[in-house]
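With one protein chain held back, the other chains of the complex are shown just where they sit.
Labels A and B are assigned to the chains in the order they are written; within every chain, residues are numbered from 1.
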Amino acid sequence: MYAEVAGFYARQMRRLDEGDAEGWAATFTDDAVCRISTRPEPLRGRAALTEGARAATAAGAAAGEQRRHMTGMFDIEERPGGLLRVRANTIVYATDARGRSRVHQVCTCTDILVRAAGPRRGLLVRDRRIDVDGA
Amino acid sequence: MYAEVAGFYARQMRRLDEGDAEGWAATFTDDAVCRISTRPEPLRGRAALTEGARAATAAGAAAGEQRRHMTGMFDIEERPGGLLRVRANTIVYATDARGRSRVHQVCTCTDILVRAAGPRRGLLVRDRRIDVDGA
Partner (left out) sequence: MYAEVAGFYARQMRRLDEGDAEGWAATFTDDAVCRISTRPEPLRGRAALTEGARAATAAGAAAGEQRRHMTGMFDIEERPGGLLRVRANTIVYATDARGRSRVHQVCTCTDILVRAAGPRRGLLVRDRRIDVDGA
């Protein structure tokens, strides 16, 4: 299960780093809610998540930076109904066009994951709460 | 075993980041020794470990920073008597009240872990050596 969870986050975050906003949003359930401590309102549903990912990519481009997510420190708990509660940390790095890198953000994350069947088989995020350090 | 070890470090380090000094110290055996390259003397036993964690939290607060540990690069070896020797790297991040993040410390760690029975069932650290880069 550890491998399944770690692989899920690796693929999910890579889509974000590669600017694949729709592919990233597709790793959430249709009715997913994503609360971010830096935003007044949660993102609800696929369209809002896609838009949120596009805005993040645009912010990186406007800053002239490549953003890169590293997620780890997984604490995985099985919950009734086949759910998983995952706590994790994510570090966001930023690199400018001259190759200078820095730590952009330090985040802690609490997710509820479900196992989907059918064409989108595998893990999906149903609920995410992101707390950005210093915000 | 990889999942067990990685989950142990995730929960242990999260206690430190959340300021739970006693909870962090409880992840060591009663007679544990923790050697840190930046300290002249090792920390020996539960009370000293609790005090060490409190001092680390106080140092972060005094600097106006949230500290966050990310441990990874696990190299796990089974040893006779059910012991595990784990080598790992830990990066400590620091974020100030304005949300500016940086790398605080880069550490390499060599631990001897034991499997405890009873109420504190699971892995515990019996011996830890932390080398802080540049110190």
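By definition in this document, a contact is a pair of C-beta atoms (placed from the backbone, for glycine too) under 8 Å apart; a residue touches a chain by one contact, two chains touch by 3 or more.
For clarity, every value in this text was computed on a predicted model and none was experimentally measured.
Taking the complete complex into account, B:104 is the one of B:15, B:69 or B:104 that touches the chain left out.
Listed residues A:3, A:62 or A:117: the one in touch with the omitted chain is A:3. Think of the hidden chain as still there; on subunit B it touches residues 1-3, 70, 72-76, 87-89, 91, 102-106, 108, 132-135. Residues 2-3, 6-7, 9-11, 13-14, 66, 68-72, 93, 95-103 are the ones on subunit A that touch the missing chain.
The working rule: only the chains that are shown with their structure count from here on.
Annotation: 26 Å between the Cα-based centres of subunit A and subunit B.
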